[in-house]
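As you look at this complex, bear in mind that one protein chain is not there, while each of the others sits in place.
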C-alpha cells in the first residue's frame, strides 16, 4: 500500500513543541507521515511518541537518519530508536514441551502476519525437535539443571549471538531466566498463563480452579528479573464455568495463550510498543 | 409464560440414581419440570442439582413440599432448599458514598429484572439518603468507627431482623464485616472492584494502574470472614489502554461493577447459585 | 489534570507535511499539545486529524483561533472544527416509552462522565415526564401521527432552536426522522438495538430470536435519511443461549443499548469522532 517505512519510537521529559519538532524533522526531509501517535504520562512527566513515514521520497539515506536525528534528540534528553518496516527482526522461539504457541507463531510467520525471521527454536527438551525440522528451522537443545544453569545460560547467549537474534519469545518455556542473562539479553517476551497479577508463578490453572474463578486469562509481557512482574503488553480472558475442570482450563487457556502471545509479538515487531517504568504504551 | 414455580437446590454425596430420585419426586406428585440441571464435582465427590417445576398442577401444597422431600433427602445426607418464584426475597442494599451500583439495582428492581423487594438501604454515611427518599425506601444511617464497630454491628443485625431481610447486598460498602456478624447473618453478596484474586483489598484501581494491566475487572462473591476470598458468583473485565489514568479506570470500572453485581444478585435471586467449598455452581 | 483544552478536528485531501503544519500552528502560538492523533484513509485519499492542546499559555484568544487557523485550512481545502473542553454542549434526549437509556445518560451526566448540559427531554408520549421532573429537566411532549408528522417536526425544530440544542440523542425514540428534518438538524445520534447491518428496521430482538443467533448486539450511529445506515460510532454484543427467549433478549439488550449509546455520546462530546463517507474515525 505504501512501501517500506521508517519508524521512530521516542520518549523524553515532557516539554512544549515536541510534536512539532518531530513532525518538522520528517517534513523538512521530505517524509510522508503515515502514522503518528503520542502519549503524555502526566504523572511521570514523560512524552512518548511513535512516528512512521515512507522511506520513498525521504531525503536522508537510512544510515544517516540516526545521526541526523541525534541533533534533535540530544537536547531533549530523549531515548529513541529508528526501525525500518522492511528489516525483518530475527526471532528465537524458546519452548519446553508444549507446542501450541510455537505452532501458532510459525503458522503466522508463514502466513505473513509477523514480519520476522525465525531462524532458531531453542528448548530444554528434545520433544519439539520434529516441529523445527518440519518447518526447516534450526533446533538447539539446551537442557537445564540447577547445577548447569549458569553454564547453559552462557551457551544460550552464545547461540543468540551466533544466530544474530534480536528477540527471544518464551513460548511456554518453563524455566526462569536469571538476572545475569537478562542483563546481557534484555529483549525477551514471555507468555504467562494467567491474568497477571493473579496467579503469578507456578501452576496458575490449578490455582485458578482451586479459587473458583469465572474467567481465566493470559498475559504477554517483557521478561524482567522479577518473575511475572515485567511490563505487560497484552492480556485477554475467557469465560469458564463450574463444568470446566483443570484440564478444561488448560485447554481453553491454550487458545488464550497463543492469541495473546502472537498479538504481543506482532505489536512489538511493528514497533508499536514502548516499555517504560514497568508499563507499556501500545500505539495500536 | 408458565406461572409460579418451585425450585429445589440440593447438594449431597454422589451416588447412583440421584437424577431419577429427584425427577420422580416431582413427577410422582404431578409436577411439570421446566428446568433441571445437575453437576458432579468428581474431585469433591459431590452431586449438585437444581430442579424447577410449575406449582400449578403439583399435588403437594407448598408448606408440605419440604416435609415430604425430607424423606428423600435424609437418606442421601443432602443439603437442600426449596424456594418459590413468586416469593420475593427482601434485600437490603448497603452503601457508603458511591451511588452507581445502588441506582442500577434500584432501576432493575423497578424494571422487574430482579424479583426482589428492597425495603432497606443502609449506609455508614448520610450521603445517599436522598436516593432512598426518591425511591421511597427506608434509609438507616449506621456510622462505624473502630471503637463503635461491634456495637454498630449489633444494631445492623437488629435492623436486618426488623426489616425481615433475606439478603444483604454490599453495593460498594467500604467496611469489612466481622466474623461475628457473618456468623449470624451469612447471606451477603459483595462486589469487589477487581478481577479477584488480583488486587484483593484496598485501592484496586490504583494498584491496577500502577501494575500497568491491560484489562480491569470486577468480581461479585459471597462475603466470608476472609476478605475478598468468598465463593465467586460472577466476574467480568473491560479493556483499558495507556491513555486511561486512574480516574478512567474508576469510571470504566463503575460499569463493570454494576453489571457484575446485578447479574450476581439476579442469578442468586433466581436460585441458580449453589456455593460449596469456596466455589459456586451457577445453573444458568 | 491539565485545565481546559482546545480541540481541532480536521479532514482534508492527503498531502505532505500535514502533521507538521498542524503541530506548528499550535506550537508557534505557545500551545502545549496533550493529544494528537491522525489517520490516513488511503482508499479515499483523505487525511483526518485530532489535536488537543491546553488553552492556558496559548497566545491566541479563543475567538481568534478560528480565523487564525483559517489561513492554514483554506489552502488545504480542509473541513475543520475547533471546540473547547470547558464548553458544555447542550443535548436533547428524545425518548418514547423505554427509560433505560434515558436514565443511564442522566446518571452519567450527574456523575460528570459526559461533560454536557441536558436541558430538554422530548417524547412522542407522556410516559417519561416524571423522569424529567425528577431530574429537573424540561419535558416537551410532541405526539406524532402520520398526518401530523411534518407539522410536528417543525415544532421539534423550533424546540431545538429555543433550547439551543447542539446534539439530539435518540435514546430509544421509536420514530423515523424525515430527510427534511435531518437536513435542517443533522447532528443526531441514534441507538439501534441490533448489531447493524444485521436486523436493521423493526423488532430486531424478535428477528434475532427467530434466526437463532448466539450473540445479540447494539449499534450507536449518526442518524441519516437512510434508516439504520448512518456512520457507526460504537457497537457491542452480548452472548445469548437457547435458554433466552425474546424477553431475555430484550432485557440483555437493554444493558447493551445503554452502554453503547453512552459510550458513543461520550466519545462524540469529547470530540473524538469524525464522520465521513458513511464511516467514522474514532480517535480514542
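Chains here go by letter, A, B and C, matching the order in which they are written, and residues are numbered from 1 within each.
FYI, a contact is a pair of C-beta atoms (placed from the backbone, for glycine too) under 8 Å apart; a residue touches a chain by one contact, two chains touch by 3 or more.
All values reported here derive from a predicted model rather than from experimental measurement.
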Going by the touch rule at the top, give the shown chains the omitted chain contacts. A, B, C
Listed residues C:78, C:232 or C:265, member touching the removed chain: C:232
I'm checking contacts with the chain that's been left out. Which of C:61, C:74, C:146 or C:211 qualifies? C:211
For subunit A, which residues touch the unseen chain? 1, 100, 103, 107, 111, 113, 134, 243, 245, 251, 254-255, 259, 284
Missing-chain contacts on subunit B, rising order, are 1-2, 16-20, 23-24, 26-28, 30, 32-38, 40, 42
Where the missing chain touches subunit C, by residue: 39, 41-43, 195-199, 211-215, 217, 231-237, 241-243, 245, 278-282
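Quick note on the criterion: only the chains that are shown with their structure count from here on.
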At the subunit A/subunit B interface, shared numbers over all numbers used: above half (same) or below half (different)? same
Can you check how far apart subunit B and subunit C are, centre to centre, with Cα atoms defining each centre and the answer in Å? 37
Based only on mean CA positions, could you tell me how far subunit A sits from subunit B in angstrom? 41
Where subunit A touches two or more other chains at once, by residue number: 42
